[in-house]
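I'd like to ask some things about the structure below.
Every protein chain but one is kept in place in this view of the complex.
== subunit A ==
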Amino acid sequence: MTGVRGAALTGHRRPAVGLAAGDRRRTWPWRRAALAMTVVAAAGLPFVLPPYRLFQVTLVLVYAVALLGLDLVVGHSGQISLGHGAFFGVGAYVAAVMIGRLGLPYPVTLPAAALVTYGLGWAAGLPALRLRGLYLAVVTFSVAVVLPPLLKRFPEVTGGAMGMPVATPRGAGLDDDQWIYFLVLATAAVAVAGIRNLTRSRGGRALTAIRQHPAAAEVLGMQAASHLTRAFAWSAMYAGVAGALHTWTTGFVAPDTFTLSLSITLLAGAVIGGLATPAGPLLGALVVTAVPAAARELNPAAPGLVSGLLIVAVVYAAPTGLAGLLRRAAAAVAARLPAGRRA
């Protein structure tokens, strides 16, 4: 046996870090210190930033939760969803109607939005994922197109085309925007932990296996349709939770916020941030928040165009997205450090 192994050693090679999606090699030096600094910064941010900036940071976190979920479909399962803007919208409206029309306390709206979008995800994913690929894209596209007019049809409940204002959460001892920031931050932390556990487990391995070599996955006893449907339902649930957080943050819902254009922007964020990699959703959320705002300064119709061009540019120039670029940079830095300092 050693003969086999010894000889097989010849030709050993290592591909560069950051070139393959799902590469789990550690690159970042000083991991603990970086984590501690992130926690301190996240906790201190609301006390140093002006309210408008804090609002923007909160929105970035909201989109990061949605992209964490979308990444489960696009990154881990290798499928395309054009409907996550709609799941996001459903979550937002569930929260808005429960708070604004039914007068329920805001904390219950989060699990409610999660439950509703999880169910919708199952319903949309089950038939489509038996066929996969293009079928899922078409089904989710329809969901995205149908939602805004549907919301406008029932003005007594949804506020119609004008939308409706919603009371935002208040916490004792903190300004509203600070309190909301912490609520969103805590939800995002739980969301990250959940996805991290999930993708490193049996189910996460199965998703990667099914995406990368369906025949081998099936021979190992993995049922593709079942895993993909579950991943899609989870992903829709994350979008729904993010939508509820969006309502808490903005205090307003309107049907035209949740159009196909939002779905496409989210997809762009997932791809540009980097697929199937931990930093991808956060980096993608920065893109989702910043690009439309910046593009609108050029021209009101520009955001869609700019998102589209950015997707093309990233797919050509950096297929592993911003996260892949960062990892390559971190690997280059780490390679220059003395070995003992890579904590």
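We adopt the following convention: contacts are C-beta pairs under 8 Å (C-beta built on N, C-alpha and C of every residue); 3 or more make two chains touch, one makes a residue touch a chain; residues count from 1.
Just so we're on the same page, contacts and distances are computed from a predicted model.
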| item | value |
| --- | --- |
| Undisplayed chain, where the name is taken from the UniProt record, one of "Branched-chain amino acid transport system ATP-binding protein", "3-isopropylmalate dehydratase large subunit", "Methanogenic corrinoid protein MtbC1" or "Serine/threonine protein kinase" | "Branched-chain amino acid transport system ATP-binding protein" |
| Touching residue (missing chain; options A:208, A:263 or A:289) | A:208 |
| Hidden-chain contact residue, picked from the options A:40, A:216 or A:333 | A:216 |
| Hidden partner chain, touching residue among A:119, A:165 or A:194 | A:194 |
| Where the unshown chain meets subunit A, residue by residue | 1-5, 7-15, 20-25, 193-195, 197-198, 200-206, 208-209, 211-213, 215-224, 230-231, 234, 276 |
